[in-house]
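Missing here is one protein chain; the remaining ones are kept as they sit in the complex.
Order of writing sets the labels: A, B and C. Residues in every chain begin at 1.
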Amino acid sequence: MSDLEHVLPAIVFLPFVVAIFTLLVGRLIGRQAGWLMVLSSVTAFAGSLWLFIHQQVHDRVVPVFTFAWLPDLNIHLNLRADPFGLFFAMLIAGIGVLVGIYSLGYIPRLATGRIGRYYAALIGFMGSMLGIALADDLFLLFVFWEVTSITSFLLIGFWYEQDKARKGALTALQITALGGLAMMAGFVLVGEATGTYQISMLASQEVLRQQLADSPLFMPALLLVFVGAFTKSAQVPFHFWLPNAMVAPTPVSTYLHAATMVKAGVFLIGRMLPIFNQSACWSPILITVGLLTFFVGAYQAFRENDLKGMLARTTISTLGLVMMIYGLNAASQDALQIFNHAAYKGALFLVVGIVEHATHTRDIRNLGGLRKKMPTVFVLCLLSGLSMAGLPPFFGFIAKEALYAELLHNVFLHNRPFLQWFVIGTCVLANAFIFAVSFRLIFGVFLGPLSDKAQDVHPPCAFLWIPPAILAVVTVAVGISSAWPSTQNLMNMLSSEVHAEVHVSLFPSVDHLGPLILSCCTIGIGILIFKARGVVGQAQRQFDLLPAMQTVWDGFLNGVTWFAECFVHHWQNGSMRWYFSAILLFFVGLSILAISYFRLSFDLVPISLSQMPWSGLSLCVLLVITVVTVVVAQTRLGAAIALTATGFLVALIFVVYRSPDILLTQILIESVSTIFILLILFYMPSFKKDRLRPAQKMLNLGISCAVGVTMFIFVLFATSLPFRETENLAGEYLSRAFHGAGGQNAVNVIIVDFRAVDTMGEITVLVVVGLCIFGLLRTRRRMQL
Amino acid sequence: MNLLVLPILVPLFTALLVALLNGRGMLQKVVSLGSCLWLTGFVFWLLLHVDKSGIESMCFGGWEAPFGIVFVADRLACIMLCLSMLVGTVVLVYTFWTVTDIQQKYFFYPLFQIVLLGVNWSFLSGDLFNLFVAYEVMLVGSYGMMMVGANRGQVLQTMKYIAINTIGSTLFVVGCGLLYATVGTLNFADLAQKTATLSGSRAGLVTAISMVLLVVFAMKTATFPLFFWLPDSYPVVPAGVSGYFAGLLTKVGVYSLLRVFIMVFRQDGHVFSINVLLVLSGFTMLLGVLGAMCQWDIRRILSWHIISQVGYMVMGVGLAANPMIAEVAIAGTIFYIVHHIIVKSSLFLIGGIAERVSGTQEIRKMGGLLDMAPGVALLFIVASLSLAGMPPFSGFLCKLVLIRAGLTGGNYLIVFVALVTGFLTLYSMTKIWSYAFWRNQCHKVVGFNYRGMMAPTAILVVMTILMGLYAQPFLSLGQRAARSVLDPQGYIAAVLGSGDEEPVADTPLEVSEPSRDPMRLVCGQPKEHRR
Amino acid sequence: MNNSPILRTVVRVAVPITIIVSLRIFFQGHSQPGGGFIAGVLVAAAGAMYLLGFGIERAARWAWWKISVIGLLVSVFTGTVPLLLGRSFMDHAVWQRHLPVMGDIHLSSAILFDVGVYLIVFGTLMTIFVELGQEGR
Partner (left out) sequence: MELLIAIVIGVLFGGGTYLILRPSLIRVVMGLALYSNAANLVMIACGGYSPDRTAPFVNSDTNSISTLMDPLPPDFILTAIVISFAVNALFLTTCYFVYLDHGTDDPGQLPVNKLKVENDFVE
């Protein structure tokens, strides 16, 4: 028992190692990389199976693997192999084996690198699905969840030359990522309320569940997690990505969109059931969404002409069914339903893949009569199709009986008779549609006259037909074996409910005739629909049940993009005037906001006019005059001279402040600047009349005044006595200037000694500017030559 | 510790040396690379040292703070230094393959070192005015870098960039002056000490003055509405160097926000400015990503993404207004900075390779890169998913930390914006993928050997994977750094000295008791403990 | 204008004077207004006069930026020496000597730093003058 838990990380992470290996060697081995997929999935399957058997034989202890991954975030690498998780893992690995084999025959001879990438993504996908199945930490689950989104994005876009494939991949990623984000927020909220992310702990500890239920975050968390699950499992209204994702190669569709990935959402709900099901809105939401999806999927499937589209929509339908089951708190039959669906739908997808591979079309209207060309495939399709239709003795029949039995005896529905009959009626109708779909599939593709497209078709190679054959055999075998109670026990064991008691039997007893009657109704209506398919099809074209969600979604994205374009066009418009105005206005606004927020008024500032030296006053007046001159000057030279005068006057103000060093520097710098400006002015055009409209000028003036006033306020406050800090560093500097640094001019000593690093930066700037100008001019001159 | 000057001294000497070696390309490369590698080694050692034995400070000229200028290396500064040098070295190696003769002749390598110098300086500086000088050095280096090659677009955008930054510099000087007048010092540690004692209308005025600095730093950070310069100018920076710019320059602004608005300003009502930042961050995130959505030029898309990503970091700073989540939020911000520098640099580098391979910058004209350059595609998808916050890469974890902090603090709106932004980021990145890497090859193959450029890029991409899968050390480092930013006592003691020679208060924070661990308070303890 | 003999004569006289003044200002920097920066600007002004008088072609062959780079090297090196001696960067030494003729003299190693500044300002301004001056033709 000691090392048992180490099998868990091996199961989950080995595929990732293999995926990376595949990526590396894919270029060399190309198609043979499929064997790596088979190998890794067989290993994973064997591991899971061994764990399961071990668990059942030995006192039912659940192996748990724990590793402190991110203790700071309270996220741990917890893996836990409970029967439901193992069931899901075995399903994933098992179908993985089949898909791997199938791909060997299916994937055409492309560039080897591309095939390597394909298998790497597929194996990586399998690893992450195994991770979802076995994770016991909400965020670990989330990590794997998103990895499935990414890998599925890459797989759906396998035919990336086609516009449709890219679009389908993008839509799938967008929708599932959106759900993922919502789910992440939901998980965070769960953690907020309870203090743990460990799923098994949340599910088993009454205290935590109570804490969660009492928390105000309970409802939002529930809804957010639902959004995540619904998007992944393609529930209405997020269902539209799944049919679009059918552009993927068929093995991918089989694996991701029938057997495993779309079931992750359902699986998640199964995991969350014990945590959330105290909520009052658990059942209503799940039943509504599930039932709606169940019916809409089936209804739309019948309308579809694309084979994979048909199957995709029936998949949506079944996922809705499982959601509904969870909503009814009837988790005991989830394993049964999931397994059933994976078996027949996987087989059907693979069969459709064979048909497409052979005939290069998936449109049911162009097909027919293939039974003569490929009899084996026909048999496989018949077996799985009848299972989907829910005919005895196939697995599908068993599952449907179980569903009807639940609907008839469910506690939640029992108290609401009207709802109960509504649900039962809808389910019967939906199942009837599915029945009709499966008949349409069998008849449309394999029976009837041989179509043109199918003239030169030859039977598929062994790689292609063996995997669906295995699934078909499973369908039949489980169906027949359910005559014995061991199947029932197995299904109960695998279910997410610990003490599941679903009653499964091929032969209904006299006490349980209700389901049988409903089944008969289903089959009857189904035959009617199939017979009247012309009329029904006509009617369906008239009544579209839901607006095309794809259009809504595209419209949303286009709207956002349109808004973005408007924004960028107007905001980032390249106009310096706007940039400056926005920056300055923001500065002014923020400053005024802060000043008014802290109630700084002029009352706090003592304003005395007495201390004003005459020299200062006259300088200031002159300065104002020169500034105005610079602003209004109509000639370049005038402006330049006024600017220089401004500089000199500023230098004189420094004199008033008794700072002779900056006086000299300022005067020299001002002179040199003037020389530069004149030099450049010499090359530049003369001032023209402003093209600005009067309103724009007024605006400029307004902004200028605002900036000026803001600065005025700041300076006034900061320099006024109540706000000034007199205990500053000046004294320290002065006292050390001579004795410490041996200089008399304190300013200069500061420059070259105390704060020499500032000076170092300053001269670095000067040097770099020299280099920049030199480089710029020389480069230009060289470019002209 | 006197050696603290090395992160600026080495680039400066190298810049001068390399400038004098003008015309001898090989030697320039060797010298630049040698100094970068050496300094990278040094700063990593410094980080380990500081993390172990507390904050180091260095007084210039032997004049002690607050009187002399002081360089301080706390954990945050060291982290930033390491990133700067790491990315700098990587980018330098990358540019060996991209730099043209004329660029090389006209001071490409010296200017590059000057940018490094300015950035490193900004991280170490412990004095506000010195920070201004560091900014100017960095800026003037970046002006030169942006103009190297001197084609029309470059000069035009540089002109705007200079103009905008000159306004910023003016405001910076004004801010320094006003602060000196009201508080009487510009040394960070001294300021932190003195502002903490302020109250009443003086504290209000200081907060109002801090708005001037907020505008300056927000401009550097490229937050809303001051990000005008960024999407225009980054596309003209020479390939490769744009990676360094994208990674580091805006982060200098974020760093300054952290340093100044979290650590230094502690007066009554300083929460006002933090709240302003929170509001700005929401707009920044959303508008940045919207800008990215409607672009078709790969560098422009990436540039707009910088803005939206900066929004996340500023959001982390803004969340610090709530003391309960402050530490987590700051730790998240620091982790985010680390992540973003690495990822965004690598994306720009990858974008540069993609441009070379396909001969165009526009993603509509690219196509089929997945077949032509599968290695580049792999790097790109990893980096872009990391940017978009997809697990298991580093982007996911840092978004998670911030979102968790936001939810704990009850800032639901900003979390919503962050999530929407994350989604739109993914949308925009997959757009690049779909257009440039998928599709048929729709252009002639430019026979270009990009393998040399791949190796440095790959280093960064591997880092993001590593930081996602093995995040614990990074997270706890970020947390320790956050702690010393939030509680400046250690910093003050290290700079101003606590009188005698006893070891500074900032003792290494090893594994503390789980229940005391604030990171865990967010989620890991039953509610009673939290209240 | 370049060949005007009067201008040349004036320049011949003015340039040395300016240089001397600049040196004077340079050395008084530590005790009175002045210092490397101002002196550097002055000497650059002398250079500009020279350019005016004798034309730009000869000057353009020089790499003036190298002077500024060397100046920066000098300045930084001044700061580095104490570092190599185990003291802090920019730790300036001060010698106070009483010389027979010149009286009390404070000689600080900061002077060397200022020499760097002087060279930088001169070099950079000359670079700009020369390069921009060439632009017109």
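Convention: contacts are C-beta pairs under 8 Å (C-beta built on N, C-alpha and C of every residue); 3 or more make two chains touch, one makes a residue touch a chain.
Values in this document were obtained by computation on a predicted structure and should not be read as measured data.
The chain not displayed here makes contact, within the full complex, with A, B, C.
Looking at A:K453, A:R724 or A:R778, the residue that reaches the missing chain in the full complex is A:R724. Here one chain is not drawn; of A:P284, A:P375 or A:G574, the residue touching it is A:G574. Interface note: of B:T158, B:Q193, B:S281 or B:T457, the residue touching the hidden chain in the full complex is B:T158. From the options B:L39, B:V93 or B:V140, the residue with contact to the chain not on display is B:V140. For chain A, the residues touching the chain absent from view are 568-569, 572-577, 580-581, 584, 607, 609, 611-613, 616-617, 620, 623-624, 627-628, 630-631, 636, 639-640, 643, 646-647, 650, 653-654, 656-662, 665-666, 669, 672-673, 676-677, 680-681, 683-685, 687-688, 690-692, 700-701, 703-705, 707-712, 714-716, 718-720, 724, 726, 728-731, 733-735, 737-738, 744-747, 750-751, 755, 758-759, 761-763, 765-766, 769, 772-773, 776-777, 780. The omitted chain makes contact with chain B at the following residues, 98, 100, 103, 129, 132-133, 136, 139-140, 143, 147-156, 158-159, 162-163, 166-167, 169-170, 173-174, 176-178, 180-181, 232, 235-236, 238-239, 297, 299-300, 355-356, 359, 361, 446. Residue-level contact of chain C with the missing chain is found at 31-32, 37, 124, 128, 132, 135.
Keep in mind that, in the parts below, only the chains that are shown with their structure count from here on.
Chain A and chain B have centres, each the mean of its CA atoms, that are 26 Å apart. Chain geometry summary: the mean Cα position of chain B and that of chain C are 38 Å apart. Residues of chain B in contact with two or more other chains: 12, 19, 60-61. Counting only residues that touch two or more partner chains, chain C has 65, 69, 72, 76, 89-90, 92. Within the complex, the chain C residues that touch chain B are 65-66, 69-70, 72-73, 76, 80, 83, 86-92.
Residues 2, 5, 9, 12-13, 16, 19-20, 58-62 of chain B touch chain C in their complex. Residues 29-38, 41-42, 44-45, 48, 64-65, 68-69, 71-72, 75-76, 79, 89-90, 92, 94, 96, 106, 108, 110, 113-114, 116-117, 120-121, 123-125, 127-128, 131-136 of chain C are the ones touching chain A in the complex.
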